[in-house]
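The complex appears here minus one protein chain, its other protein chains still in place.
After this line comes chain A, so read on.
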């Protein structure tokens, strides 16, 4: 697999764009899935996954062919996802009163966004609920949990993708698991 991919990469470096289409073909589902689970939105997932492939194409000469290509791709994609999540976060003051409401500040709005009422949760389908719970995780834990349990990657590879020591990856997975347990306590 790696030898095959490296052959294509060599072609891409020589200027053969069609060889890159074969690479996209190979990894599209994996990369799209990670982006979808991280972002919880199909349009954004598609946009970020395409962006990740584009960056890989433009910077392909910086890829070290002794390493695993999928790790490098995942790394580009998770970094883009984390950036996107952070940009989406509101940067207004939590104490500010929400316009058009009386006495309703951002604390109450966030609480509303963050946790749906129980009867609504009960009506959710399982798949919808899984995505909802993942997207409630802090982004630090979310990346580790998605790579571990959705992509089912070994811990060593996750540590390389997130550029974190193995111990830190383990801690994030433990805390992510614990956070999910608490979120699901009513299940």
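Just so it is clear, a residue touches a chain if its C-beta (ideal position, glycine included) is under 8 Å from a C-beta of that chain, and two chains touch if they have at least 3 such contacts; residues count from 1.
The criterion applied here is as follows: contacts and distances are computed from a predicted model.
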item	value
Hidden subunit of the complex - UniProt protein name among "MoxR-like ATPase", "Anti-sigma-W factor RsiW", "Fe-S cluster assembly protein SufD" or "Multiple sugar transport system permease protein"	"Anti-sigma-W factor RsiW"
Residue of A:5, A:116, A:130 or A:164 in touch with the missing chain, whole complex considered	A:130
Footprint left on chain A by the chain that the document does not show	13, 15, 17, 20-21, 24-25, 28-29, 31-33, 36-37, 46, 49-51, 53-54, 57-58, 61, 126-127, 130-131, 133-134, 145, 149-150, 155, 170, 173-174, 177-178, 180-181, 184-185, 187
